[in-house]
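The structure's right below; bear with me while I get my questions together.
In this view, the complex is presented without one of its protein chains, the others remaining in place.
Letters A, B and C mark the chains in the order given here, with residues in each chain numbered from 1 onward.
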Amino acid sequence: MHTTPENANFDADCRAAFEAQPIMGTLGIRIVSVTPGGCVMEMPFDRAYTQADGFLQAGMPAVLADNCGGCAMMSLMPAGARVVAVEFKINFLAPAVGDHLRAEARVIKSGRSLSITEVDVFAVKAGEATLAARMQQTGMRRDPR
Amino acid sequence: MHTTPENANFDADCRAAFEAQPIMGTLGIRIVSVTPGGCVMEMPFDRAYTQADGFLQAGMPAVLADNCGGCAMMSLMPAGARVVAVEFKINFLAPAVGDHLRAEARVIKSGRSLSITEVDVFAVKAGEATLAARMQQTGMRRDPR
Amino acid sequence: MHTTPENANFDADCRAAFEAQPIMGTLGIRIVSVTPGGCVMEMPFDRAYTQADGFLQAGMPAVLADNCGGCAMMSLMPAGARVVAVEFKINFLAPAVGDHLRAEARVIKSGRSLSITEVDVFAVKAGEATLAARMQQTGMRRDPR
Partner (left out) sequence: MHTTPENANFDADCRAAFEAQPIMGTLGIRIVSVTPGGCVMEMPFDRAYTQADGFLQAGMPAVLADNCGGCAMMSLMPAGARVVAVEFKINFLAPAVGDHLRAEARVIKSGRSLSITEVDVFAVKAGEATLAARMQQTGMRRDPR
């Protein structure tokens, strides 16, 4: 989807909204880029969030992907609008292990009320990226009161 | 689903397998109960994992639900088998905020290869539980080599 | 969910809305019951909609479950409101083969805008029902203009 953003300050607004989330600091998630209808985020690998095999527990790529997809949705919304999580579905394709995870989100549809994204999550090790998970996500726009 | 467990030590084995996960300690997740085809887990509310509104970020109930559903699946598997995450879908019904989250998982089908669960996640505040999320999840059995 | 329906004529209105759909007649789907937050529908097995093994193609239980879940959602909406399909996820648990399929839908949440259901689809043969599929579904309320 290539769309002219309604909010000329989408980049700064998305960064401000998402960086205000305590979870971003706790997990060390950083925004790599925000584009109209797209977002890239990275999260360092941290043993503290692994399961018994030493891979990140399956929910962790979902945390990153959900955040990244929400930011991509917000990039196409009018100034002041926020994104409320409706639902998502995620498939796990390879172990989430390495130096860090990188999520790449694209908006498939940006509707008046509902937006849909697809988000790839890569496990990156020594510069090599492996597709570890794929999400399809629905969010709802909440306009400022 | 009411099934006689194949593994007579399912309770101890499930607790051992899931408590060995570093993420359980990091997030303070505890196993409340394991039954044949069922599991209940709780996770304390922690501001460190919230988004901008002060609710847990949407991925966090998914972390808890995925773990709880995986444990429920394992309860019906033969001794030594483990659960590999295939995919899940989760709907968000109410803000994940309160004293703690409680997940309740039930196995819908326990197959030779694939198992399916449904998991409710409640936000509990002052003893009152609100359904905050609902997951439908697929896992795959990995037999010992 | 046990809820007093907002629409006292929910039963007649749901039946009228769903029976007006051409697909119901084409596939022989009939409404067995509508209750507040619930619906049961049946669809005869028809070889015309099978795949190569003689089972109904996977989309066919989805057709029935989506319709059944939509009807359950509508039962809790105000008079005149309609249901628009947002998304669904469905797991296939057993072959869809037998005399007919029976879908049983329950509303998990009926919100102002979005509703969520779970729907079981049973394959019924000689009176014996096997769980063949499980859906988790999101619909949106469209109020009359």
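Everything that follows uses one rule, which is that a contact is a pair of C-beta atoms (placed from the backbone, for glycine too) under 8 Å apart; a residue touches a chain by one contact, two chains touch by 3 or more.
This structure is a prediction, so every number in the text was calculated from the model and none was measured.
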item: Omitted chain's touching partners, listed by label; value: A, B, C
item: From B:Ala17, B:Val86 or B:Ala129, residue that would touch the chain that is not displayed; value: B:Val86
item: Residue among C:Met60, C:Leu76, C:Leu101 or C:Leu114 touching the omitted chain; value: C:Met60
item: Residue in contact with the excluded chain [from B:Ala17, B:Leu114 or B:Leu131]; value: B:Leu114
item: Absent-chain interface as seen on chain B, which is shown; value: 86-87, 89, 113-114, 138, 140
item: Positions on chain C where the hidden chain makes contact; value: 17-18, 20-23, 26, 47-52, 57-60, 62-67, 82, 84-92
item: For chain A, residues in touch with the removed chain; value: 89, 91, 93, 108-109, 111, 116, 118, 131, 134, 136, 138
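In this section, only the chains that are shown with their structure count from here on.
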item: Intercentroid distance (Cα basis), chain C paired with chain B, Å; value: 28
item: Whole-Å gap separating chain A and chain B, where each centre is the average of the chain's CA atoms; value: 23
item: Chain C, residues touching no fewer than two other chains; value: 89, 138
